[in-house]
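Omission of a single protein chain aside, the complex is shown with its protein chains in their original locations.
Order as written gives the chain letters A and B; numbering starts at 1 within each chain.
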Amino acid sequence: MKKLGKIYILIIMLFLYLPIFTLMVLSFNEAKSMAVFTRFSFKWYAELFQSRLMMGAIVNTFSIAILAALIATIVGTMAVLGMDAMKPRTENVLLAANNIPMLNADIVTGIALMLFFLMLNIPRGYCTILFSHATFCIPYVILSVRPRLNKNTDRLFEAALDLGASEKYAFRKIVLPELWPGISSGFLLSFTMSVDDFIITYFTRGAGINTISTLIYSEVKIGIRPSLFALSTIIFVVALVVLLIVNARQAKADAAA
Amino acid sequence: MNELIRLENITKSFGDNVVLNGIELTVGENEFVTLLGPSGCGKTTTLRIIGGFEQPDSGVVYFDGKDITGLPANQRNINTVFQNYALFPHMNVGENIAFGLRVSGKSDAYIKDKIKYALKLVNLKGFENRNIDQLSGGQQQRIAMARAIVNEPKVLLLDEPLGALDLKLRQEMQYELVRLKKELGITFIYVTHDQEEALTMSDKVVVMNEGYIQQEGTPEEIYDEPINAFVADFIGDSNIISGKMVDEKVVEINGIKFPCIDGTEQGFPPKRRVDVVIRPEDIEIRPYGKGLFNGTIISKLFIGVHYEMLVQSEDGKIEWLLQNYDQHDVGAKIGMYVRPENIQIMRKPKSEAESAIELDI
Partner (left out) sequence: MIRKKTFATPFIIWIIAGTLIPLLSIAYYGFTNREGGFTFANIAAMFEHDHLQALGLSLLLALISTVICLLLAFPMAMILKDSKYGKQGFMIFVFILPMWMNFLLRTMAWQVLLERQGVINTLITAVGLPRQELMNTPGAIVLGMVYDFLPFMILPIYNTVSKIDNHLIEAAYDLGASKRKVYTSVIIPLTVPGIVSGITMVFIPALTTFVISNMLGGGKINLIGNIIEQEFTINSNWYLGSGLSLVMMIFIIVSMVLLQKFDKTGGESLI
């Protein structure tokens, strides 16, 4: 049984990783072929980095992701604090509305926003993408911050008041640090959702603007170039490193606790 | 004793739920007062109103003669040891204790001295740099005490501070709390549902139920002379039986006449229906037929120091709870005797509503 399990894990892992590794190998292939490896070369990496289109898309992707995550974090965290003051019924209505973008299909969210911009004659571009990304990020911030604001936070807040702190001071010194893990994970979740998004960006972008995802899509439609393999390799390595760091820090935190 | 805190006709409801029904309470300087009652009796709400965390719907809170009803918690010279302690998890022990002192702008040197002093007081010398999650429950409880008392409050409020500790630690901490109170010389208002805690530590016990104060008095008064069935039942084990005054200072229970010490003077004239409380340790075992009444032992438990026995009356109508150092076998027929001073006569609830209040435990 144990052995069978290991074999099963291995098969699934091969299924998940073999395609990615194929791309990585081919990214170092001098020939454009998708099948035959001729000579080791960095030329597709050079092409990738010389592409002004790609560099622009990278800048767009990350600036939108940071700004959208920032906006979503602020709006979402404030919303959690605001909703805490409301009647449970009002709060539940808002939370239900909050769930819509999360549960809805991306294509519906995308075309809904597109129609909204068209109706109001808002020219589609950087700002419409940013607005749309913040829209689908806010629910994630709310879902990760809200559980941190509970009876326990109330008690700590009261304890601070009991010790003479003003409400503002108690909020800054006690409540905010308590919410912080939720806020930061909400921010990170938003950031990765934004970087990863294709469908909503596709419908809400204007003609002249690209993110990494939309650029990949338009390039794949024209014909796959190995510079995309180079991009895959870079993204994979970056994701690997980031996740390893996060994991190591997590393990360290767990060990300390 | 000077009066320090006075609650005047405090009422409080949450929605339709009436939690406090005209609470009147006076707490003297340097007194150890315990609010005792089952959960939902309003004891914690009373404490939170004194602490400034809840506003009463009506009534006035006086502190040192001044009306502080509307004063926010952070401006009251009162500190609280919270249930589950509410220690700030992202601060270490020292920072937790220093919190109140920092807020009031004390100097670093003063704060450092105070932390040292407080940690010594609660027997946790050298714990300044520990993290909260490294502390045991008992240690957290002491730090919560330390954090409150460094601010030199006139009153310390304690909301079930020992509730989360195991039995042995709880008993140790009871002594500790009494010692601390003596050393500090301040007023303690203590909330608990544990009657043993209330009886061992307090100068005054206030028994509450359903938002009413049922009885207040010294632990001895509360134990020996419970005012009604609720108090009798809540404080320690007891036999609570209905009876009828048949003569001056004679009560009849289940057809048997018991001489007692309450009569018309105490409000129990002949023919009045009453409730009678007899503590299980006050029923003395005599040879069969040599006591006031007889019965058969139907169960027996050894519970440490003594035996606990259930004795069925001969007509089978009543089961008496007895505690005795001597054991008697199940099935044995015995006689029983109760001294007149150990028979506590209580008035019967007048109405169903009142009986609900008293007996809903």
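Just so it is clear, contacts are C-beta pairs under 8 Å (C-beta built on N, C-alpha and C of every residue); 3 or more make two chains touch, one makes a residue touch a chain.
Computed from a prediction, not measured in an experiment: that's the story for all the values here.
Based on the whole assembly, the unshown chain contacts which displayed chains?
Per the touch rule above, the missing chain touches A.
Going by the touch rule given at the top, which residues of subunit A touch the chain that is not shown?
5, 8-9, 12-13, 15-17, 19-20, 22-23, 26, 33-36, 75-76, 78-79, 81-86, 94, 97-98, 100-109, 111-116, 118-119, 131-132, 134-135, 138, 140, 142-144, 149, 153-154, 157, 167, 171, 175, 192, 196, 198-199, 203, 212-213, 216-217, 220-221, 224, 228-229, 231-232, 235-236, 239-240, 242-243, 247, 250-251
Rule of thumb we're sticking to: only the chains that are shown with their structure count from here on.
Averaging over Cα atoms per chain, report the distance between subunit A and subunit B in Å.
55
List the residues on subunit B that touch subunit A in their complex, please.
Listed in rising order, the residues are 51-53, 72-75, 78-80, 82, 84, 86-90, 99-100, 103-104, 133, 147-148, 151.
Inside the complex, what are the residues of subunit A that reach subunit B?
152, 155-156, 158-167, 169, 173-174, 177-178, 257
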